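A protein chain is absent from this complex, but the other protein chains hold their places.
Chain IDs A, B and C follow the sequence of writing; residue 1 opens each chain.
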Amino acid sequence: MRRLRMGMIGGGPGAFIGPVHRLAAEMDREIELVAGAFSSDAARSREAGAAYRIDPARAYGDVAAMLAAERSRKDGIDFVAIVSPNHHHLPAAKAALASGLPVICDKPLTATMAEAEELARLVEEAKLPFAVTYTYSGYPLVREARARIAAGALGTIRKVVVEYPQGWLAGGAAGKQAEWRIDPSRAGLGGCIGDIGVHGFQLAEFVTGLKVSEMLADLGSVVPGRVLDDDCSILLRFENGARGVLLASQIEVGEMNALRIRAYGDKGGLVWKQETPGTLTLHSLDGRSELIHAGGSQLGPDALARTRTPNGHPEGYLEAFANLYRDFAALLHGEGAPLLPGIAEGLRGMRFIATAVEASRNAAGWVKL
Amino acid sequence: MRRLRMGMIGGGPGAFIGPVHRLAAEMDREIELVAGAFSSDAARSREAGAAYRIDPARAYGDVAAMLAAERSRKDGIDFVAIVSPNHHHLPAAKAALASGLPVICDKPLTATMAEAEELARLVEEAKLPFAVTYTYSGYPLVREARARIAAGALGTIRKVVVEYPQGWLAGGAAGKQAEWRIDPSRAGLGGCIGDIGVHGFQLAEFVTGLKVSEMLADLGSVVPGRVLDDDCSILLRFENGARGVLLASQIEVGEMNALRIRAYGDKGGLVWKQETPGTLTLHSLDGRSELIHAGGSQLGPDALARTRTPNGHPEGYLEAFANLYRDFAALLHGEGAPLLPGIAEGLRGMRFIATAVEASRNAAGWVKL
Amino acid sequence: MRRLRMGMIGGGPGAFIGPVHRLAAEMDREIELVAGAFSSDAARSREAGAAYRIDPARAYGDVAAMLAAERSRKDGIDFVAIVSPNHHHLPAAKAALASGLPVICDKPLTATMAEAEELARLVEEAKLPFAVTYTYSGYPLVREARARIAAGALGTIRKVVVEYPQGWLAGGAAGKQAEWRIDPSRAGLGGCIGDIGVHGFQLAEFVTGLKVSEMLADLGSVVPGRVLDDDCSILLRFENGARGVLLASQIEVGEMNALRIRAYGDKGGLVWKQETPGTLTLHSLDGRSELIHAGGSQLGPDALARTRTPNGHPEGYLEAFANLYRDFAALLHGEGAPLLPGIAEGLRGMRFIATAVEASRNAAGWVKL
Partner (left out) sequence: MRRLRMGMIGGGPGAFIGPVHRLAAEMDREIELVAGAFSSDAARSREAGAAYRIDPARAYGDVAAMLAAERSRKDGIDFVAIVSPNHHHLPAAKAALASGLPVICDKPLTATMAEAEELARLVEEAKLPFAVTYTYSGYPLVREARARIAAGALGTIRKVVVEYPQGWLAGGAAGKQAEWRIDPSRAGLGGCIGDIGVHGFQLAEFVTGLKVSEMLADLGSVVPGRVLDDDCSILLRFENGARGVLLASQIEVGEMNALRIRAYGDKGGLVWKQETPGTLTLHSLDGRSELIHAGGSQLGPDALARTRTPNGHPEGYLEAFANLYRDFAALLHGEGAPLLPGIAEGLRGMRFIATAVEASRNAAGWVKL
């Protein structure tokens, strides 16, 4: 079977997440990057194209040009990956969908809630595959955690704690990656909440299979001069009455990317940590504690199919990301990818962000989600 | 110098914390248990006295009897340790102080706020030494953390996260230890908040040297039929504007006693975990991470003086508890013990508990502390 | 710059390391798999080619056919990757070199010492690039460890301990991967010593920059019926007089791939563990302990250039493997790759294996290497 051909929007010189998408998309050789509108500056787009080693003729200076030119090729792109800052997501996705192309889009879905709702309508009308790269749901042991909870290993879920501490925005300037994330005109509504808080939110719902029904948000802008939030503390209630806490921060000096989820039911508990992603700890009410290893014989089929090496051979962030692209390829091949986050999860994430920002600004206490 | 003579109130057959106090008090041979009103049932008190191997004549059936008898001995007790359930603290302390004896009392200070205020008045009037055993402030690396922060290693504190997850009350009955803790008539106002939440609160203020100024509390009674809280999520503000989170739970299946504190300033961060208490991790803004080991050469004098063995020889909960008694002995010898929690910390802990319970019940949002 | 074109030898259906080479080679988009003699069974080779999604015409039934056909193409392969069982390495490499192609070869270099020496001569005569994939030397923090030691951070090295425990061959049959590894006709001289012991040996010399001068080997065949060794304990002396220990085992139930290296000098020590590869611990004689994080600001240039994501985003085995291919691409582009293991390291590894097997069989005590 031939490889699917990807066109990238965004990911120009200096970008972080563009190269990650490229690498992840191609990891399993089901997809190939062949074209890109990497930058709205044509020279910079060509520079990026050269770095990605694609055909120079297919490094375009704008999205419309890429879509038009690729449509006219026999070997034109099969889908578009959107990896630009948040405020570009809607126009890029709109153009791609209008051009009849499936889309895989980085999170958060858009910069504003209104954009998100518009995009959701467009996706519904277009009836085209659309995925959102909530990276952490691609980890094998996150899939395993979800499967174990779905199978009742924890009983009825009572409590969920998700923490996402980072420290890289604790100081002043931190380079290009920091720049747009702290600028409302590019990042949109949320700072920390949109950059990492939404990952935690999606992970909590993904792993437990439960929806958050209410929340109480306390967002702060801690670093002097910062406009957007950089520290978030959120209390949660889930639809079944379970209690939850979601903490995200980018000013906790020394923390790297320490996303951690813990879920507890009336029969057991589990813990997974992103920085040591190859181990899932399961506890049961009778006092037993078990370690589940990525690549090991205790894994269920979904998780096992998403590890590439035997246990003890660490896989990490890039492999988790690649698992989302593997799902996306399956989706495009019509095989289905029930666990791949789509437009609904993208929209829901935006609702979470918007609700948190609004409720926190108004000190609104508990609000519905 | 002779050993100080301790009389214990509470700690009868089946007790957990009584034997811990005895062991901790005697660990450094500065104190000796010689008498006790271990139970209000005289036979049970004698049984306990035999288990502690004290003179049978000094195992009393009530507090008043002990105080009277000991006062009349030349080798009578020098102080009283109160280790009974919370609702006994006030009457026991009142009697001891009236008898002219210093008191060391388990936490929380009392069962109710009114009792706490009465006790504070009594201590003030009595002008006698009074300590409250917030165990975790006795750990060497907690002392080190406090010293480092006081010396400016973290710069201005911006964020504090304290978590205290336990799982032992996730099921139904869990023996005598559980029984009184979940009974309002014995535990008082708070369940989880009074049993462990207050430890987290005291630790946060102790380590950072900052006072909590406001809080938003969400307390739940998760296990069916439970009256008192067993799961607490609390947002904090400190007097300097720093943000904080305090989580405590007793229904997180598989969690043992996983108290953890993290503090972050504009120059650095630190992390300490009670279950691996021999390591303190320090981060600085420039990306360096350092491990500080209990008993190691990087310790300051206060922490070093509170380790009994070289690094790599694990010390734990009992040694931390003993450090409080070492401080208490110093206090009684007139040497001072500035870091030993006293009546002010006891009263403050009760205010924290009462405020949390009240604010949560009324869904009061942010309230002053 | 165009991507280098790789032809693979071995890596047919059911193979483990073939897909790893493919993935690693392509990760940074500098190399592309375009052809392969994946199996000596033509149908199986075609099956593998389809799985790799290469042009069906370029999935060959034997090495000679691949080399001939590819030479005649304008877009023929630029180099050969040898990923077949050990006894195929020499004939495959010989053919590739004779065809004028650079070679990258899995370890151990060959099945026997005589083959290794022959191959070394051939490489010398051919004057073509030749690399050996000692995977673990591709980890960023292994590079960092080497750089720190080279810069004197540990002073004079006195002691090196390398341990490589696995458990997957503790039981009876363990599938295709086990089968050839325990068969002398395919694996060659060594079992565990050739499969993983040689990794430990190479790592020890790589990290310390020191050569082993003498060794005392004790190899056992523990599982009943096993012919080759499955458990190795080896004492070492390095050229500077430093002492060393190398342990490798494949019968330690529950161990996954727990390669660990520790080196100690007169000024400091360091520890790195493959299963948590993102952290390097450095100790100094004055009692300080520092954590070095992959992707963090404390890394030297070589290690930093070999991480693809910021710290806290775990990279692992596949990324380390890809770092070797990145070096190999640089070598082919004439940019040099001084740390990429070559024929000398491959030959030295074989000498280590042969010496260990021989010395152990003869209970020869200390022998020169």
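Things worth noting here:
Assume a contact is a pair of C-beta atoms (placed from the backbone, for glycine too) under 8 Å apart; a residue touches a chain by one contact, two chains touch by 3 or more.
Predicted, not measured: the structure shown is a model, and the values here were computed from it.
Check C:A50, C:A114, C:A150 or C:L285 against the missing chain and you find that the one touching it is C:L285.
Check A:R71, A:K211 or A:R288 against the missing chain and you find that the one touching it is A:R288. Check C:A42, C:A64 or C:V222 against the missing chain and you find that the one touching it is C:V222. Although one chain is not drawn, the whole complex shows that of C:G269, C:G295, C:G316 or C:G349 it is C:G269 that touches it. Per the touch definition above, the residue from B:E70, B:D106, B:E319 or B:E345 contacting the chain not shown is B:E319.
The omitted chain makes contact with subunit A at the following residues, 281, 286-291, 293, 296-298. For subunit C, the residues touching the chain absent from view are 154, 158-159, 161, 165, 167, 170-171, 216, 218, 220, 222, 231, 233, 235, 243, 245, 247, 249, 251-255, 262, 264-271, 281-285, 289, 363, 365-366.
Residues 1-3, 16, 19-20, 22-23, 26-30, 33, 50, 52-53, 166, 168, 255-258, 274-278, 293, 295-296, 308-319 are the ones on subunit B that touch the missing chain.
Keep this in mind: only the chains that are shown with their structure count from here on.
Chain nearest the geometric middle of the protein is A, using mean C-alpha positions. At the interface between subunit A and subunit B, two copies of one sequence, more than half of the residue numbers in use appear on both sides, so the contact is built from largely the same positions. Inter-chain centre distance (subunit A to subunit C, centres taken as mean C-alpha positions): 34 Å.
Averaging C-alpha coordinates per chain places the centre of subunit B 54 Å away from that of subunit C. Subunit B has its Cα centroid 42 Å from the Cα centroid of subunit A.
The set of subunit C residues touching two or more other chains comprises 293, 296.
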